[in-house]
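Shown here: the complex without one of its protein chains, the others still in place.
Letters A, B and C mark the chains as written, and numbering starts fresh at 1 in each.
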């Protein structure tokens, strides 16, 4: 199988799918040219706890599954904890991704960080740019098998 | 099939196989290095008619069949007629040979001519070298498929 | 229910092909190069398969070289013509931007080795213009290679005209007819084609076997060296079971071509009509000059792989030119070549039909696709922007 059962489960039944009207922060990463865009909405309470998450994704199966998994992993966590989410953790939680799909997990991590950044910006909270940088960069394999 | 039924018939049941004690002329052509040697014995009567022919051959299926066919074609003929035997006629009489086996028919023609030459030489009969030259030369295809 | 609508990727071997293969596996086990009767029986079976394949495309039996498939045939044809040309100082090769990778990557490699390659554009209809081929041909052109029909968008190229032009200009002409053979009527002699590649598994024959037709008089160089099989031009013990399976399938495909073509074209057009109701979508490739079984759509705002996977969940096997299906970031070079912008090209869907399919299956697809497209648009931030008017639709 291309994907683990976990990936297929999150792809088929994405958790926290949808938009959010009154988000505390919104992150949008990726671009349509490359075939993946993730939009992540966070609701954050006074204690800095993420009480709700929603997401929309344009992208392949692993892109949808990675965002879904990331939302599950940060829901109920503090913003600080969410910033510690690495793409590696997402991949592990999904029981692995094919190597040419690792960039999807990177995007998911970036989406979380972008949403937190938006939250910080909206609220004038100072932050260290470094904590908002992606933990890892997957190689973008240029393997063109194309159609058969 | 590699060989026509005619070839296989002459290979399996060669006509005029054997040696001859009191031959009027003997021709031996080919060489063991190349894998074909034909030895042809003629008995020729006073009228110049070939009353008996025998042959021995070291060689492949088509070499044996070609000599066998050639002996059949010249038996009962005059020496003159025998000299007119072409390798092409042998090939036709055999219903064809694979292209890389054509040299066998050439050898058969040469064997007849060599035996007649021997008969001429033994009897001091003068002859035109040209009438004793082979009518055709098959290409020696060097196609080494080897063992599989 | 499982609807296999990915016949352009590979077809199910027909019962005829399987039967031919099994009987060969069991009974014709000899090596055709062996002189004993087991070998000679194999040689006869091989010969008959060669005759059958030749007849199916209007060639002579000794113009057929069996290969391990379409890719090998393409590689050998192009490399051979290029090297032969180079010996005469001709180092220019002409092709199109929409060829299969077996052609494009071979050309890339030759370019690295010092050849000059002209890749012609195609129009938005996915068809190359004969006059563009004419303009591209130079005195040092060694080869023109243009596919018969495209594997993604199904467009049929003006091969007869291009071949005639090449014959007139005395340039060798090769066509990758992997998608066409068994589906479109082809006569290589009448059409003046010099070299043609075909592959068994695209017409219900087996995989791992193909053929290269090379017109008498056109030199052919080996890609694989060794034994004297295929008249010394392609070494390796002949894949006899696959060869007879391919020959049987091809004979059957050609015998039923007219009828199959009618059936499949009707199904195709029913499917195209059904999918055309989806807004902001477009049929890729010419609607008429296309393979009977090819349907290729693009749907704005969604990505192809998720579309595929969700259709698969609904029991529909399809394919996409989306980059994500291949691990690349760039979507299909064919879709880009017909002018689709990257973001839209990611949302493509290829459904390739065959004669075993029914109208009910088509109607099932016609119902399923809009549902999945609507769901994916609903969760797509790209679609959100389009609907909100933050971005303009590419497809009206």
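By definition in this document, a residue touches a chain if its C-beta (ideal position, glycine included) is under 8 Å from a C-beta of that chain, and two chains touch if they have at least 3 such contacts.
Note that this is a predicted model, so its numbers are computed, not measured.
Novice: Of the chains you can see, which ones touch the chain that is left out?
Specialist: When the entire complex is considered, the left-out chain reaches A, B, C.
Novice: Could you tell which one of C:58, C:236 or C:370 touches the chain left off the display?
Specialist: If we include the chain that is not displayed, C:236 is the one touching it.
Novice: In the complete complex, the non-displayed chain touches which residues of chain A?
Specialist: 1-2, 143-146, 148
Novice: If you put the missing chain back, which residues of chain B would it touch?
Specialist: Within chain B, the residues touching the omitted chain are 8, 11-12, 14, 17-19, 28, 31-39, 56-61, 63-64, 98, 100-101, 140-148.
Novice: What residues on chain C make contact with the chain left out of this view?
Specialist: 2, 4, 6, 9-13, 18, 21-22, 25-26, 29-31, 33-39, 68-72, 74-75, 100-103, 105-106, 108-109, 199, 201, 206-209, 223-228, 235-242, 305, 308-309, 311-312, 316-320, 325-327
Just so it is clear, only the chains that are shown with their structure count from here on.
Novice: If you average the CA atoms of chain B and of chain C, how many Å lie between those two points?
Specialist: One centre to the other, that is 54 Å.
Novice: So what's the Cα centroid distance for chain A and chain C, whole Å?
Specialist: It comes to 38 Å between the two C-alpha centres.
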